[in-house]
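Just passing along the structure, written as structure tokens.
Removed: one protein chain of the complex. Kept in place: all other protein chains.
Let's turn to chain A:
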Amino acid sequence: MIINHPLLGPRDAAEFIYLGDAALIDRPDWQAEDAMQQFHDYAYLRDNPAGPHRELWYHEQGDRSWLVVTRDTTTHEITDVQMARDVARSRGRDK
């Protein structure tokens, strides 16, 4: 499998490690009223789609960047790769 890194071009999947669902970017607010419930859902509840899945990959043997990869779990076809930093910023994160 080859991941087309937005900055560095096509790279072998052996250079990356997989973390999981890209929803992990949206960490709940620990001061919210229902923080306990939100963190429970954040930590334990995952969709398990047969089809396109947005997930986090870490370019460990490369530039150490986090990527959001859209991969079809039935075919391994990768349709989109973005820098996780850009995704987080577009969701209102400051770093």
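Just so we're on the same page, a contact is a pair of C-beta atoms (placed from the backbone, for glycine too) under 8 Å apart; a residue touches a chain by one contact, two chains touch by 3 or more; residues count from 1.
The rule is short, and it goes like this: contacts and distances are computed from a predicted model.
Of the names listed as "histidine kinase", "NADH-quinone oxidoreductase subunit M", "Sarcosine oxidase subunit gamma" or "Phenylacetate-CoA oxygenase, PaaI subunit", the one that matches the UniProt record for the absent chain is "Sarcosine oxidase subunit gamma". Listed residues A:38, A:65 or A:82: the one in touch with the omitted chain is A:65.
If you put the hidden chain back, the residue from A:12, A:41 or A:80 that touches it is A:12. Although one chain is not displayed, chain A still touches it through residues 7-12, 14-15, 61-65, 83, 95.
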